[in-house]
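Okay, here's the structure, questions in a sec.
Missing here is one protein chain; the remaining ones are kept as they sit in the complex.
All chains are identified by letter, namely A, B and C, in their written order; residue positions are counted from 1 within each chain.
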């Protein structure tokens, strides 16, 4: 029997987009206890957020230094153990450094830093301090990405001979063409986003999925980047020829000006004995093309999956993991009702739906018993 | 500013399949505080479950009566407000009755009861006691089901003239053909499952989706049920002709012997001005067929959706809601590492992945800057 | 070595919609020689059609009687052997009768007649006269429908326990709601269309696919038909509960008011050991759901298919059969150019496209040879 792991957040508060993804992930596994943090740069926002989540306001700090100082004073069995860094990219490095030195384990949003040299420094520091460090390349958490990794590991594809990974978005498109609107996009501002927009934000995911699924390193790259306008300093699109460590060739394709695309990530890996393909927008399907045989479609939760993939699914086959979100929406609707807040019609089914359902079932049974006769509900 | 709603569970503990779906849903919306309950029929299991979740063991009760007595003694601002009923079907009615009379609001798994008369009695009781009651027809929580409902409400389809809902599964197939294995399936046992297997378990979902999305009641049914073997008392398949209150005809199709199917739910609604189709295994796509125009594919999170559908999505377009689960898997992997437990290789990306990502980005930038030259990572 | 079979058409001329499908089918197999017929009720139209196809105008007849008399006078090795009946439904019976008695073999569009009694009479006549008779249930010609049939025959699904066939269209929708426009639709006129609109036109295809693929007869039906308006005499929608000869239950669903649907035919057959599903609008995919294993997707032309399915494909895997039509379009465009007729820009690729293609290939080779350098085309 063990206790929950005490978790702190730096960022990820009321005005964060990625915050809920991390908080919900932490709740989901029932292994973490959200204990405190620095939820927002504005302390007032931070405090009221802590209150809403019914956290101890003493564990809500003004800034990272206060956090480290405050938590370090607490007894070991009370102190926050793991800190999630959800601040803008350019802050990751300094914060991670302080936290590592402060003895905390770390979960960090990507990109880990702005420069590779910083990441390397952090790597050395984690070794020195024995820090546990998790970088949230979220797509590697999908069950069928893990099944893909498992199948390649088991040798189902034989020697890998070709890889192709795509991450196409279109969201920057309406901004990039208007030099005024463009200023709203912090990712296009080198001061905040760092050296790269498209490659740093999404190309790196495609790269990561290749190394993750194949277990092979990319050794060399040749890239062709696009900024679209001369007065736009950062890349918004790029194609990268790659060479894997085993000699296989491949390509990483990444774009934020693929107008109309949402998060169209596709990874295809081909080996001597077959191919595997996965697309993020349809994450429950893994396409397996065994040489000379009919294509197969694997889905989560089925016993034919690897132990790793099986352990990455919480529900039986045929329910997309998004089922939890569907249920969450119903709980949300009900919470509004409990609080007497007005909300949308149809936000949760009530007892009358139960009555109707039971009447339906009974009418169906009676109709059948009477030899397929019409029965009123 | 409001406090979280105190939530209790009856059932849903360590040995429950549906328990995690409810707990995670409750965590997700950050509006509920799981406070106590009767987690398992075996009190020891129940207690150790409470401990694992770091709940106050005084709020872990032996049975429902103890729960009601115990909670009722507590001051109002401490007492559990909402109770989730996750016990076997045949217990729902008695439990719900006691809880309503005890002054609790209720979230109840479907089917709400075993007989319609029971559901009707509960309905009256909720009115008498002012009970808030939520029945978890989970599929109505999907953003695109809600978008479908909104579009029909807005009149996009005109008068509804045809409805067709399907719920095809195959999971009973390997059991039904073997009279020994069949005994393992409680859903086939009338003593536990009630009057119906297929219709009560899944047909009712198809029925519910029709009434939910169209806002129209089903008025009459004519059904044809299949038990497959004479010594199997309950239906495992059925087709139901239906007549809607507006006169439209339709069909509910439901099967647990559609071998190989997982949870193949499809709802199609056709009106004078177009059609709408949604499939549960691909829940992020809503297919809209406007009369005389190209088909449209709507996806969650896009501003063209209704306010209700928008409020039912937590992330921007193109990320399936299952993204939370992917992130949850990464948190899970990291929690194992924190605890020093052995787990799967690749369970979470670490600092080395961060280093590699940054090196990739920098190599890509250098290659481009050098006029598309090869650069080693 | 054999000669081509001499083919005649009754109907199917310049103003026929189905005519080209039959003529092209006949050309495709290079086994038939279109020799003559009664191409149109208007003899002038018929003659100029014959001229356009460069047929002998002596073999172009005024009516069926003239056709039978004329052809019967010719020597056996010249006489038309097979006649295709493409006239409105209500004429099929009388024409088929005369042709059978005249000693011709017959290809007939469906429905074969207006009444079952007529079909039965034709059946007896074909036996008496030794007539070869082909009814063009076209969908049974798709390679993957044949593969489905083969797999069921081979026992891949075990005992069939559930069938579901759908044919949903929406084309009548814009007509049915307007009593004036409705008159344009001959299918809604009992005098021409016969007893049924939806069932006779499309429901029967769904029925036929069930019997074709399973090899089992439908024994009983219970149907629910929809005419939508009281002053519309014929069905435009219907659901039919069915009972197969082996006791399996199933359903035939058919609609012409499924607004927005085109020719959405789906057939699903489930047996003790798995399921098979096929959809006409994606005809190159056969979905096979073997019990307990990953789903498979079979495609035409692959050696894992049955001999029958293989013999029903003319091109290697991965080229939809529609490739012939694509090539046909290019031939069409070129024929316009040859005749000096103005046509669409881009109707066929020319020598300049060849030049550009070769330059592309050479530039690509040079770029690679130079170590991945930029090369102008």
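Here is the rule we go by: a residue touches a chain if its C-beta (ideal position, glycine included) is under 8 Å from a C-beta of that chain, and two chains touch if they have at least 3 such contacts.
Since this is a predicted model, take the numbers as computed values, not measurements.
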item	value
Touch criterion as defined above, residue of B:241, B:265, B:355 or B:375 at the omitted chain	B:241
Chain not shown: contacting residue from A:58, A:259 or A:345	A:259
From C:8, C:200, C:250 or C:294, residue that would touch the chain that is not displayed	C:200
Touching residues on subunit A - with respect to the absent chain	157, 161-162, 164, 168, 170, 173-174, 177, 222, 224, 226, 228, 237, 239, 241, 249-251, 253, 255, 257-261, 268, 270-275, 289-292, 295, 371-372, 374
Interface with the undisplayed chain - residues on subunit B	222, 241, 288, 292-299, 302-304, 372
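Basically, only the chains that are shown with their structure count from here on.
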item	value
Relative to subunit B, chain with the most remote C-alpha centre	C
Whole-Å gap between the CA centroids of subunit A and subunit B	22
Multi-partner residues of subunit C (at least 2 other chains)	222, 241, 292, 295, 372
